[in-house]
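The complex is shown incomplete by one protein chain, all other protein chains being positioned as in the whole.
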Amino acid sequence: MVGLRSGTRDAGQIDQREDVNMGLAIALVLVLLCVVSVIMFSGHYWWFPPLISTYTGYDKQFMLTLIIVAIVFILAQLALGYFVWKYRDRAGRKATYVEGNNTMEVLWTSITFVIFIGLGILGQRVWAQFHFAEPPANAMEVEVTGQQFQWNIRYPGADGQFGRTEAKYVDESALNFVGVDPHDPAGKDDIASINRMVIPVNQPVKVLLHSKDVTHSFFVPGLRIKQDAVPGMTITIHFTATKTGEYEIPCAELCGLGHYKMRGILDVRTPVEYQQWLKKQASQE
Amino acid sequence: MGEPTHAVHVHHAPKGFIRKYIFSTDHKVIGIQYYFLALFSVVLGMLLSVLFRLHLAWPNANWDLLGKLFPTGMAGGLMTPEFYLSLVTMHGTLMVFFVLTTAPQSGFGNYFLPIQIGADDMAFPVLNMLSFWITFVALVVMVMALFATGGAPLSGWTAYPPLSALGKISGPGEGLGQTLWVISLAIFCVGSLLGALNFITTTLNLRAKGMTLLRMPLTVWAWFTTSILALLAFPVLLAGGILLVLDRVGGTSFFIPAGLVVNEQLVNHSGGSPLLWQHLFWFFGHPEVYIAILPGMGVASQLLSTFSRKPVFGYKAMFSAMLAIGFLGFFVWGHHMFISGMSPYSAVAFSLLTLAIGVPSAIKTFNWLGTLWQGKIQFTSAMLFAIGFVSLFVTGGVSGIFLGQTSLDLYLHDTYFVVGHFHMIMGVAALFGIFGATYYWFPKMFGRMLNEPLGKIHFWFTFIGVNAIFFPMHIMGVAGHPRRYSDASNFNYLSSMHPLHEFITVAAIVTATAQLFFLLNFFWSLWKGKKAEMNPWNATTLEWTVPSPPPHDNFGGKLPVVYHGAYEYSVPGAKQDFIMQDSPEKIIEAT
Amino acid sequence: MSHPAGAEHAEPASKLFIWVWIWLLLLTAVEVVLGYEQYPVKLMLTMLMSLSVIKAALIMAYFMHLRFEKLKLVLTLVPALVVILCLFSIFFFPDSLRLMNLGWGR
Partner (left out) sequence: MSDAEVRVEALGAGDWGGGSLPYAVGSKKFGMWLFIISDALTFSALLIAYGYVRLANKNWPEPFEFYPSLVTATVMTLCLLSSSLTMVMAVAARKREDRPATMKWLWATIAGGLAFLVLHANEWLKLIGEGMRPFSNPWGSPLFGASFFTLTGLHMFHVVTGVCFLGVVAVATGRGKFTSEDVEMSGLYWHFVDLVWMFIFPLVYVLSIHHG
């Protein structure tokens, strides 16, 4: 019975030369994979847009993770390539009967645990800065409302108070996109802007984020922040832009067919320019 | 169900074509049925992806032929954004549910789990047949969604409400198509959980004598763990699906909050929460990722051991890691929701748990390397795919270290970095598991060998191809390219990435074309391949002790008795370099 | 598969089941009384859920026979359910409250 089952093919039947080449080919391709990865990630041919916010910890955490991950990645791929090449089937080669090694298991389990969890804990710093820290007291408030497929920006105006909003007051033909209550005096001086969010540089900004139809996501790559705008909720985020200029605000959560063209502009200006813009807007209202 | 007692299984091979090949209760036929269902879905899913890749690389090119094929979606040869999103949605759904969930688990699992544990069939053969046909109905409904009037659904495979719940007013594709999509998923859930309970019962109750848990092949451990995940995860998606269907057709508002104005229409819903769906969906969705990849891990372990002629390095660590991944897999769903508006405190917990789940994954990688170490590696096509699996698993795994961190996810979430990550790991790594399993088990399933040179050509094209497709996506993610954009030309900062889009598309077309080598090999070998012996790979597990293909009751009426672990290769002092699991040969204890 | 030796247990008497039934009815009666009296919601919820868990445990242990099965069957089935329920409670409800606090236009 046993004899019947054993196959007729043994190691000698495999073309030896082919095996040398195959092991070598895999090893070379894996080396190539590592080289290309290193070049792509260190050459910065395509990379983060320049940082324009006070969340500087993001880039540090990313680089730290990148270096650790790169080491793990390269070691693992090279080890794979090396083993495949070194231990290929050759004449006279015998596999060693090894069932495992408990010391090794404990060692690599604890090392990976420490590295992964360590990174995870370090990574919470930026998160805490973004989510747990209160916005500074001098932060200016801006309301951002996502809609298919535009960003509605609203400033509280001179009185510093947003007018009440309600869905039934939404009237797009009258440019009342967010439904400001016409009877609320606080809303009279509100300044609305579509797809252009003008803010002064180095000024903490508190954004009240929500959506009037489906879920959108407020993403400013240069600021290193992203937050979903969820219908039915007002989520508060805060940031400080440190460089003037115009930066794009893509929508990062699938919101329908126009998702790809839902484009806002974060327009960071000097305080003087910002005040001028504000005045101009107020006079137009 | 006629007999007064079911105490003794008596297997008569069914007569007649329909009972034998269509409504068969034989687990082997059902396994093959699942495999072909997955094969159909993967070809369809791949074609859809090639279509949308074409659009991404050359958004303004005129594809007249395609315009004739899809008169609405590509009117005049130009792809509309809604058609693009429909393609993305259907590609994701088909691949995740009807390929990655069905092929490795329901397909190979059905065929080989009973044989590998020495059983003559599943515990519930009729239920098994039912599971397949329920899944089949789900696929039919899903394909109907693709061709539904008003367009195929376009809210992504995650179908976040309110977009997916509001109905027609939220845009094209959100009418009948989306409803069919949800119904198909609910049906799929039922089929999957029935299949899962069958697998679990079979593994626990029907093992042959001597097949202790610690002698089960790692493939069996993988299918078993996957089944537990499926049993506990699919019911939650089912609940979510029921609520979403009700929101769409029953007018309820589980996922729709008050005061929405969509396309200038005031929505008459109130009180619901979009986050509730995300919780329910991802509570299922994260275990689902492991449902896709765990069988691949099992197959990789099996192949690496067989073709290194060495026992699996750290067998106990291997199945413990699998169980740990399965267990922890239920604790990490929130990492899909870091920026969703979920409580940021929950996010911290989810983040640390997510990084913890990286540990058993790393253990598995180290043990695979340990299996190769000092082996005698034979480069069969199956082995090449297993080696490719390990490489892709590493590549896809390490990017998870970025995404698992709350802070780094702040930027990387919903960019191409995520797309690259999950395609590497649960997409192509799992697919490599399926390919490896196909090259390995094809002789057993169909009695003929696959052509090796063709298999190797297939491997090289596919391995280099998928790296070329998905590696650049990580770079695009770092550069901030959001996913699900049908056209990036509206944004200045994205325009520099266009060459990458073109490169990826070319790579995708080449890789997709190379799959013809596989299909050709598969169907040619089915009829013309070299006849397979009982044990062509000199492997040890029980499926290699029976003829290729196995008879109707697997073991010819007499169940095997098992004496050895699953991976006794190159045992010092043994007659051959492998000892079959049911061989009474004694092992001289190697110390 | 034939039943291995030792799988047949001594059948508990019908009297035991009737007692369990009576207990279940009594616990239901307590719930009804709670419904009549109306205490603060949190207290109500705690008491009602405790009663329900006891009732569920009685049904599972006696009617569903789990008390008379091997312990490891219980250990296989129940913890999974309990763990998942805990997970739901820990991670779902904070967002529910968040929704209430961050609600738009309130």
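Things worth noting here:
The letters A, B and C name the chains in turn, as written, and every chain counts its residues from 1.
Note that in this section a contact is a pair of C-beta atoms (placed from the backbone, for glycine too) under 8 Å apart; a residue touches a chain by one contact, two chains touch by 3 or more.
Keep in mind the model is a prediction, meaning the values are calculated, not measured.
Contacts of the undisplayed chain with the visible chains, over the whole complex, involve B, C. Across B:88, B:197 or B:532, the single residue that touches the chain missing here is B:197.
Taking the complete complex into account, residues 1, 3-4, 6-7, 11, 14, 17-18, 21, 24-25, 28, 31-32, 34-36, 38, 41, 44-45, 48-49, 51-52, 55-56, 59-60, 62-65, 69-70, 72-73, 76-77, 80-81, 84-85, 88-89, 92-93, 95-97, 99-100, 103 of chain C touch the chain not shown. Take chain B: the residues that touch the chain left off the picture are 1-2, 4-7, 117-118, 123-124, 127, 193-194, 196-198, 200-202, 204-213, 215, 231-232, 234-236, 238-240, 242-243, 246, 250-254, 268-273, 276, 280, 283, 559, 561-563, 584.
In this section, only the chains that are shown with their structure count from here on.
Comparing the centres of all chains, each the average of its CA atoms, the largest separation from chain B belongs to C.
One simple way to say how far apart two chains are is to compare their mean CA positions; for chain A and chain C this gives 42 Å.
Averaged C-alpha coordinates give centres for chain B and chain C that are 35 Å from one another. Multi-chain contact residues of chain A (touching two or more other chains): 166-167, 231-233, 235. With touch defined as above, residues shared between interfaces to two or more other chains in chain B number as follows: 257-259, 273, 275, 341. Against chain B, in their complex, chain C makes its touches with residues 1-2, 80, 83-84, 87-88, 91-92, 94-96, 98-99, 102-105. Chain A contributes residues 164-167, 210, 231-235 to its touches with chain C in the complex. Looking at the complex, you find that chain B touches chain C at residues 7, 205-206, 228, 232, 257-259, 273, 275-276, 279, 283, 330-331, 334, 341-343, 345-346, 349-350.
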